[in-house]
Structure formats: structure tokens, C-alpha cells
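One chain of protein is taken out of this complex; the other chains stay put.
For clarity, chains are labelled A and B in written order, and residue numbers in each chain start from 1.
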Amino acid sequence: MTIRSSMQCRPRRVLASVMLLLLAACTREDVPGRANEPAKPATPAGGAPRASAVLDPEDGQWTRPAKSLSAIRYSQLAEITADNVKNLRPAWSFSTSVLRGHEEAPLVVNNTMYILTPFPNLLYALDLTKSGAPMKWMYNPKPQSEAQGVACCDVVNRGPVFANGMIVFTTLDNHVIAVDAATGTERWNTKVGEINVGETMTMAPLVVKNLVLVGNSGGEMGVRGWLKALDLGSGAVRWTAYSTGPDSDVLIGPRFKPFYPSHRGKDLGVSTWPGTQWKIGGGTVWGWISYDPALNLVFYGTANPGPWNPDQRPGDNKWTSTMFARDPDTGEAVWAYQMSPHDLHDYDGVNESLLLDVPWKGQTRKVLLHPDRNGYVYLMDRTTGEVLSAEPFVHITTTHGVDLKSGALQYEPSKAGHVGEVVRDICPASPGGKDWQPSSFSPRTGFVYLPHQNLCQDAEGLEANYIAGTPYVGMNVRMMAGPGGHRGELTAWDPAAARAAWKITEDLPVWSGTLATAGDVVFYGTMDGWFKAIDARTGTELWKYKTGSGIIGQPITYRGPDGKQYVAIMSGVGGWAGGIVAGNLDPRDSSAALGFAAAMKDLPSKTTKGGTLYVFALP
Amino acid sequence: MRRVACLALVVAASVGGCRREERRFRESPPATTPSAVRISSLQPGTVADTTPASNPYEASAYAQSEGQRLFGWYNCAGCHANGGGGMGPALMDDEWIYGSAPDQIYSTIVQGRPNGMPSFAGKIPSPQIWQIVTYVRSLSGLTPMTGRSARAEHMNFYQGAQSMQGAQKPKHAFRPPASEFP
Partner (left out) sequence: MLQGLHTQSVLDPVGPLAVSTARLWWFSLSVATVVYLLTVGALCWALARARRREQSTTEPPLDPVAAESRMTRGVGIAIGATVVILLVFLGYDLSVGRTLSPIPKAHPLTIELTGHQWWWEATYADTSVHDRFTTANEIHVPVGQPVLFLLSSNDVIHSLWVPNLAGKKDLIPGYTQSFWFRADSAGTYRGQCAEFCGHQHAKMAMFVIAEPLEEYQRWVLSQRDTAHTPLDSVAAHGREVFLTGTCAMCHAIGGTAAGSHAGPDLTHLASRRTIAAGSLPNTRGNLAGWIVDPQGIKPGAKMPPNLLRPNDLDALLTYLQSLK
């Protein structure tokens, strides 16, 4: 029901069903949740050309959360395959001593594993050369405890990054810290934000050339978003690109050539806001950054405008919910595209951008694939910012698609809420069709594996009072499961055909990242604690293991010192989706956790708090 | 005798009823900070009896509804939602990290707490803080909820529930202690 395009050709569906039956018989595995799903052939229809990506040579390490600069989260290790993954066994585990949401990815560099916990942001180094991976060192940045009070959606962190012999990471109280990877001694420590205006930091930095790129969180606190570049050697701030305000602050100059006319004009970051509202207008940068060395451009999205209540900020609210392409050397914007102008439903634009080469109308285009919170998978030419296609991957009631001529998102007027009005059945809900949880891409199948949710909501606008350092939201929200009654999905998206190839439904939102490997296995976790391996071609479940707590982390894989392939995942429920467990919220109030608790009332009976790393290997 | 008792009862009831709706607009604010508020019940030596400072508005329906309005105005609801919590802990449950007595809640608002509760000292006048205390205590039924408007609860999921009071706690809402949370 969710795959619109699949409804047209029946013979293919029949064939696909037969194939699925055969597969199910072969593996003798139950395929829970897939009974009603129209299955699809393994590869894009009729041997059509499929998407590909430029791969770095495989070194068996995992040096940044997205593994590659193109953010495809694909490992060329192939020891674990679809055939033998059923034998996967836990190798060892490690307790982080923190019980909040573990959204982070562990790193593996030089036979050492690095784990960064949620607040208080402890950094562990584990020695993989020794049995049981004992601790080499631990670094405690001792962040300000008060920072927890301005972190909108749990006190998470999305991981550290390795560069130049250092582990670089952000802390909740706005420090960017570089620690010597060998010894754990601090190299530099730069404070870049202020909790008293509501700023926090949760994102994983990206190191490009000699620069550490970091952005702030706090779109629900009246924060003005920015991306900063810090010198990798010294930690000094090299440039700051704000998401709102005059062109000089946004670093829009002569090189700025947006594809669509609606994005051209002087100081749009000021003139599309009432008065000085842009100073507290959000557009924070807390998601993923990717980098194309050939074009020398970084790509990232900005978050929602604030407050959520749209009546208080008439106008397009540039440059919130916008995709930016910037020159990392100077920070200059080269192009921008606003996915959700005058966003109405907290559709941040911060989700990952996978840099792929996609056959498109007879030629191979250098694209950026961006599954947005607003429910569309954007396929954009990454040299110009042209939208090639924007197709829905979830049920959408708030908009009617994207006009590819003007680039404009077509809003449904009846879903625009105002102060004092309750609007029902807003789909997707505020966490979007898909939130921060990163997807992966396998060049072997040509599919992008999107972990996402299936949620709708009712909402009512309220007048929001801006008091610095307190929430600035102005919306009463109550979320619920979308059509079908399930709350999560994993979609295999075929970028070349711009449609879903197949979907797996999950009862709970899929709030973990996915990992694709050359063994044609895709890994992901569920919020009730199952770590799963599925067949990258068909989606058939091949293996699963129940961890101690719900999984919202990012799976990784690496080659150990013994030459074996390992898979690692953090288990520890929390985040916005798991706040009801991690924050002990009361489900009787449907507006708890900005309305997310209403959709997760049963989570406390399905999982409990935790904070453990699990590592798996073949026997 | 019986008649007198009846009369006394009627008078007492009506006077009590009056107090419930009493609006004291020009009140000289109660002592700005209740002195020596204990957050721990554990005391060294012989336990001294400490009577908590009373909330001047404890039984006032007017103060409760004013507290509800201020709870929204000052963005308390931004973190604590309509009692269910979010960035901050839930207030409608029966777990109180820093104490549920009126003076303990007052101190928590004024002083702030290190795990994220901001300090509102000098930001909210004392009578208004007491009104907020009245409302906060009503969320979990520590004071009667009659003075509250149910307006903020119309989004509530439970069918047929006019307000939170009618809503049943879900069976599966098992929640471990929250001692380490802000």
C-alpha cells in the first residue's frame, strides 16, 4: 500500500510473489511483517542500469560515522555473507555506564575501537588486539551538567571522527575537542556555543582537508543555526556560516548560483522573515555532512525554522530546511535549495546526503540523494542543485509533491495549522518520514536502505514566548502510527527508478542507522532491542539477536587484528523516539516529548534503559 | 443544638467555598525563599521536625488556573509538556526527584537544579511562583484539580476522557526510578 509506483504492473508483482515464496522456503525463515508487502525482484527491473558510487580502497577500518566522505556506509568486507550470517555470534560487549539514548557510531582505527557516549560524553578507547578488548584509556570532558536542560530530544551524540592521529568530537555543552588517538590526552578544546541561549551540540563532526566542520543543535530553543569550520591543528574557528541573516553572515557571495530563481536575491535570510525574527529563527546544523573531493564541495541540510508555530514567522524563512553546497576552504555557498519553505511541521532538512552516480534519462549524473523529513527522496544534481526527482517514500498528506520546474514544494492548505486550531492527520509527523537515522547504499544492489518511521500527528498552534534558554516551540502535538498501524519501515530505494523496490514493516520506528556490506547483508536495529541482518537484495530476514536495550545506534563493520570481519552496534534506547523510556516520561500526557510519547506508549513494556556495545563475528 | 451545628456547618462550608475562589490581587508576597528547605529526609543525629512552609494559595482555584497560565507563558510546558515531560521530567507522576512539598517545589523553581532545571530567581515574582507551585502539585493530584482548565488537554488521546483525571494509566507503563534524571 505504501509503494505507489508498484501498483501499476501486476505481472511483475505475481512474479515477485513467487520469488519471495521460493526464497522463504529456501531459508526456512519466517519473514515477519512482510506478508502483506508486495515484493520486488532482486535487482532493478529488467536489468536496468543501477546507481553506483565511487569507493575508497577498503582498509577494514571505520574512521568516521558514515565511513566514506560520500556518506554511503558501505563496507567492502565480504566475509559475512547472506549465506553465513545466520551463524553470527556475539564476540564481546562493553558497558558504557550511561543510560541515555546511544545514537552514536563506534570508530575503529589502528586496531583500537573508540566509543563516545551520550552526555556526559565519555570517550573510551578499547584495545582490539587483546582478548575481550580491554580499555586503553578513557577521556572525560566533564561537560556542564546544565546542558541537559536545553537538549531538545535526549542528550545524544552521533559519534566522533578520526583525523590526523586525533579523535575529534562535540560535547553537549558546545565544546569541540580533539584528543590524541594513541594516548587520550587533549590536544585542543574550543567552546563554540552557549547553553544560555539554548545551544547544544549533538552532531558528528566531519573533517575535510584541514578543517573540522561542526554545527549547533537547538532548533526548538530559538537558536540561530550555524556551521563552523575549525582548524584541525589548533581548533581555531576559520569561518562561520549562519543559516539565517544577511548574505555576509550566510557566506553568500559572487559564487552563489542557486538553480531556482526563487532562491536568488539579496539578503533573503533577512527579507523572508518578519522583523528581526531571523536572529532566533532556527536552521540549526545538527545532521550529516558529505563531501565531494572532485567538486570540492560539502553538502549539508539546515534544520527547521523556529518556532514551530508558523503564524509567528510568515515568509519563506530562508535558509531553514535548506540544502547547502559550500566550498569548505572558505565556507562560501555555491548553491542552495530550500526543501520546505516556510516549514509548517518541523521538517528539518538535516538528513544525510548520499553522493552517488545515477543513470538518469540516458546519462550518468553526479547526484546527491537526500531522503528528507518531509517524506520525499530528493535526487539532486550536486554540481548545480537542480532537483531531478522528488518522490515520496512514506504516506504524505501535508504536500502534493515538488514542482520540478520551480522547485517549489506544493503545500496542502488544509494541513497548515494556526494558533488555536487543531489540525488532524498530518502525515508525516514532525519527526518526518525519516529523521536523522542514516541510510546506507550498496553499489552491488544499487539500492539505498532507508530506515524510517511511519507516523502521523494531530497538532495545534500556540503562541510561543521567546525567553532565551527556554523552549520556543508553540505547538501541541500528538503522534500516532500512520496507515497500516505499524510505526517503522525499512525501505530499499532504487535511485535510478526513483521508487521503493521493497519495504520491511516494523512495529516500532526504525530509529537506528543501516549498514550495507559487500556480503550483500544489511544490518539495522529495532527499538525493542533486536539487531537484525537482512538480505540486501530481497529484504528477507537472515539473522537477529536480542540486545539488552532498544537499538537507535549506527551499525558498523571492521576487520579485526585477527583478520576476521566484525559487526558492532550500540544498544541503549532513547533519543526523541525513545525519550519515553530514557526520560521516564508519563504517557498519559499525549503532548509529552513534543508529542512523540503518544505514539510510543507501549515502549516501556518492550524495552528498558541500557548502554552497551555489542560486537559480533562468525565463529 | 442540632440546628446550631447545621448552621455552623453551612457557614463553614460557604466560607470555605469563598476561600477557594478568593482572589488576592494586591497580596504582599510571602517570604521570597522558604528558609532551610530540605531536599533529603535523611538527617544526622536526632531528626528535627521541620514543618514545610505553607503555600498561601494551596487551596485556591484561582491561583491554580493562574499557575496553569503562567506554566505556559514562562515555557515550563516547553520541557515538562502538559505534565508528561520531555526535556524535563514528568510532573504528573508520583516521582519527585527534589521533593513534592510546596516549599520544595518553590525552591526547585527559584534555585534551579544542576541536571537542567534553570533557576528562575529574579525572573518570576514570588506570588506567581507560588501559583505555579499550586498548579504543579495539582498535576499529580496533590492538590484538587478542580481549578484547572481542561483546555490544554483536549488533544488527549484517551477517548471519552474530558481531562487527565478521567484517563487511566496504561497497564504497561512500568517505569523504573528516575533518580538520575534532571
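Here is the rule we go by: contacts are C-beta pairs under 8 Å (C-beta built on N, C-alpha and C of every residue); 3 or more make two chains touch, one makes a residue touch a chain.
Just so we're clear, the structure is a prediction, and the values are computed from it rather than from any experiment.
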Residue touching the undisplayed chain, where the options are A:Asn110, A:Asn164 or A:Ser271: A:Ser271
Contact partner of the left-out chain, one of A:Tyr139, A:Tyr466 or A:Phe596: A:Tyr466
Hidden-chain contact residue, picked from the options A:Val176, A:Ile280 or A:Leu354: A:Ile280
Sites on chain B contacted by the missing partner chain, in the whole complex: 23, 25-26, 29, 69, 73-74, 122-125, 127-128
Absent chain, residues of chain A that touch it: 222, 270-276, 280, 312, 314-315, 418-421, 463-468
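Assume only the chains that are shown with their structure count from here on.
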Chain B-facing residues of chain A, complex: 99, 145-153, 220, 422, 458, 460, 462, 465, 467, 469-473, 476-478, 480, 579, 583-594, 597-598, 601-602, 604-605, 608-609
Chain A partner contacts - residues on chain B that touch it in the complex: 72-75, 78-79, 81-90, 92-93, 95, 112, 114-118, 152, 154-158, 164, 167, 169-170, 172-176, 178, 180-182
